[in-house]
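Report on the structure given below.
Left out: one protein chain. Kept in place: all the others.
Letters are used for the chains, namely A and B, taken in the order the chains are written, and counting of residues starts over at 1 for each.
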Amino acid sequence: MFELLGITPQALYSQLLVGLINGSFYALLSLGLAVIFGMLNIINFTHGAQYMLGAFLAWIGLTQLGPWLGSPDFSLNYWAALIVVPLLVGALGIVIERTMLRHLYKLDHLYGLLLTFGIALIIEGLFRQWHGSSGKSYDIPEVLRGAINLGFMYLPKYRAWVIVASLTVCFATWFVIERTKLGSYLRAGTENPRLVQAFGINVPLMITLTYGFGVALAGFAGVLAAPIFTVSPQMGADLIIVVFAVVVIGGMGSILGSIVTGLALGLVEGLTKVFYPEASAVVVFVIMSIVLLVRPAGLFGREK
Amino acid sequence: MKRKLVSLAVAAALTLAPGALVAQQKGGLKLSDGVVKIGILTDMSGLYADLSGAGSITAAKMAIEDFRAQEKGNVFPIELVYGDHQNKGDVASNKAREWFERDKVDMIGDLVTTSTALAVMPIAKQANRITIVSGAASTLITGKNCTDTNVHYVYDTYALANGTGKAVVKQGGDSWFFLTADYAFGHSLEKDTSDVVKANGGKVLGAVRHPFPGTDFSSFLLKAQSSGAKVIGLANAGTDTTNSIKQAAEFGIMPKQSLAGLLMFLTDIHSLGLKTAQNMYLTEGFYWDFNAETRAWSKRYYDQHKRMPTMVQAGVYSSTMHYLKAVKAAGTDEAKAVMAKMKQTPVNDFFAKNARIRDDGRLVHDFYLLQVKKPEESKYPWDYYHVRQVIPAADAVGPAANSECPLMKK
Partner (left out) sequence: MLTRTQWGFIALIVAGVLAPHLGVYPTFLMKCWCLALFACAFNLLLGYTGLLSFGHAAFIGAAGYIAGYSIKAWGLSPELGILAGTAFAGVLGYLFGSLAIRRAGIYFAMITLALAQMLYFVWLQMKFTGGEDGLQGVPRGKLFGVIDLADTLNLYYFVFAIFIVGFLLIYRTIHSPFGQVLKSIRENEPRAISLGYDVDKYKLLAFVLSAALAGLAGATKTVVFQLASLTDAHWHTSGEVVLMTLLGGLGTVFGPVVGAFVVVGLQNQLADKVGSWVQVIMGAIFVVCVLAFRRGIVGEWMTLFSRKR
């Protein structure tokens, strides 16, 4: 059937697989947004900048840190970065939450959006000033170089790893929030913070940690992205708008929803690239418009 | 009443030749406002900051200092201003207007990216000032959109296509597939290269247009891969190009198919690293390590800027020097007179040998077909290219007969 359209099944499968890889980034980022939104009721516009920060810190760790510390041989390798960088990005997030976001909870949520937008501009501008915008390259770690021959395509090992790693993190997050006691506090805190506070749970701390965690997810995605995409100050800005659309499509109500929507839209984008590549940049937005017409609350959202 | 007076003054400033205003005698020269003002309008912070940007300003400064030294200090006052156009046509046009109308800038140089060059050129023509484009690529600059106050100094898509395209076809790369940035510059680069490939007996199997700027090229690369073409032509620039090369390496495209970067600069190779970029062919209008003369200048440049010059930055130096000499020879900074001198005198320096500026503004000079070295072949920092061929000036620029520029028909 596809042959009739001049498309081989090989081409189709390989594009779908590539779509899935992009989808895993959408899933990781929209998951972070959803977690933050659930607890803080703000949309974190800094998310893209924090993703970029993750990639940059990984690059700095690999290539710059040693010389800075005076021992050129030292470097933070990819695997260490995968742990350390999200912690750093998360820590910075906690600082932002404690010093700035915290003061806005009583106000209209739009101020949270504006504040995080401003912070995003600052972070992006700083990195552009320090490193220019031509981009830095980050080498794929030794173990994951090369490709697996799947018959219909060569799948680079690193891309396969991206899918595995991001899905693992996504579902672990889902499990913690939906299936553990800690998660139940979180969900209760989302529904009724005062009541939870009355049970002796430190809700402000929980909010802080949630923001830190959501942001750490963005940092994690950044480290994952560093070897694939050129590390540059503007890498997060364009991606985050697509992720916003993903979030609108999925509806913010559900953790699982944001993961599934992210992956699905990656696949849809992949399909578009096979059949009508010119539309691949807009397809997510078109879907968003359709969803809004049919189901304004989003696919997984609940109408309040 | 007052309004009328002021509008008269403004009108006078706009319409009369600057030379007619407060003509002053400085060093035996007729200068419009007592000083020759050069403006470098470039990308200070964006995608092209590395290949032009601060480096171009350094180059222009060097040119002014060297000119002063050559003239043993006995020169007219020269002033340098610079600005960041952020690769935006509107910012560039705004800045250029301000420079011409308010600050009395006499010449604007660099003008990286086609959109900014095309925006500034007509404004310069209107104000009767000179533009010297070093950074932008489109053939429109000396084609349909040419002006008589502009010089296109360094390179254009025709020269790049002709150099790289022809060479690659001759090496046996006779079937092509293009990965094209989906905007005017990408399209023109694709078209120019397709023409060259076909003219040399090659085939073009197809093209895929990617959004600009793109981050993920894997799906487009897979299309290129399944086309079975021997060569994948990258009709894009900056980060898009470096990204596509990295990702092509990942998908194991390289050994079976080869990549041709149609617009790449020394700084792109620097940021990619030789390991990824090795063996690629590319065309540039200048390479720092070409001969003793280029090396001597480039080392001086390196001492100031800590990076080797790209062809754009070298072009800014050479063109600024050429301009200043023309001002001296013409005895005025009036655009038409200076332009006439610039076109009369051939450029003869480390950048170009016996190169002349055509009526459409194109500087006709040699190009170099380069191949990126393997990591083990690179002996010292910035040792990146083998010079495979010197493309003679006559082959590197579009034939005058095909020109769409009305100035050429005279």
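What we mean here is this: a contact is a pair of C-beta atoms (placed from the backbone, for glycine too) under 8 Å apart; a residue touches a chain by one contact, two chains touch by 3 or more.
This one's a predicted model, so the numbers in the text were calculated from it and none came from an experiment.
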| remark: Which of B:Val105, B:Ala119 or B:Ile232 touches the missing chain? It is B:Ala119
| Which one touches the absent chain: B:Asp33, B:Asp50 or B:Asp84? | B:Asp84
| Residue of A:Ile60, A:Ile119, A:Ile140 or A:Leu299 touching the missing chain in the full complex | A:Ile119
| query | Tell me, which residues in subunit B touch the chain that this view leaves out? | reply | 2-3, 6-7, 10-11, 14, 44-45, 81-84, 86, 88-91, 93-94, 97-98, 101-102, 113-115, 118-119, 122, 138, 182-185, 211-212
| Positions on subunit A where the hidden chain makes contact | 42-43, 100, 103-104, 107-111, 113-115, 117-126, 128-129, 241-242, 244-245, 247-248, 278, 281-282, 284-286, 288-289, 292-293, 296
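Please note the rule applied: only the chains that are shown with their structure count from here on.
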| message | For subunit A versus subunit B, what separation do you get between their C-alpha means, in angstrom? | response | 38
| In their shared complex, at which residues does subunit A touch subunit B? | 8, 10-11, 14-15, 18-19, 21-22, 128-129, 132-137, 140, 146-147, 153-154, 156, 158-159, 228-230, 232, 234-235, 238-239, 270, 273-274, 277-278, 280-281
| field | Partner subunit A, residues of subunit B touching it in the complex | value | 45-51, 53, 182, 208-211, 213, 215-216, 218-220, 222-223, 226, 238-239, 242-243, 246-247, 250-252, 267-268, 271-273, 276
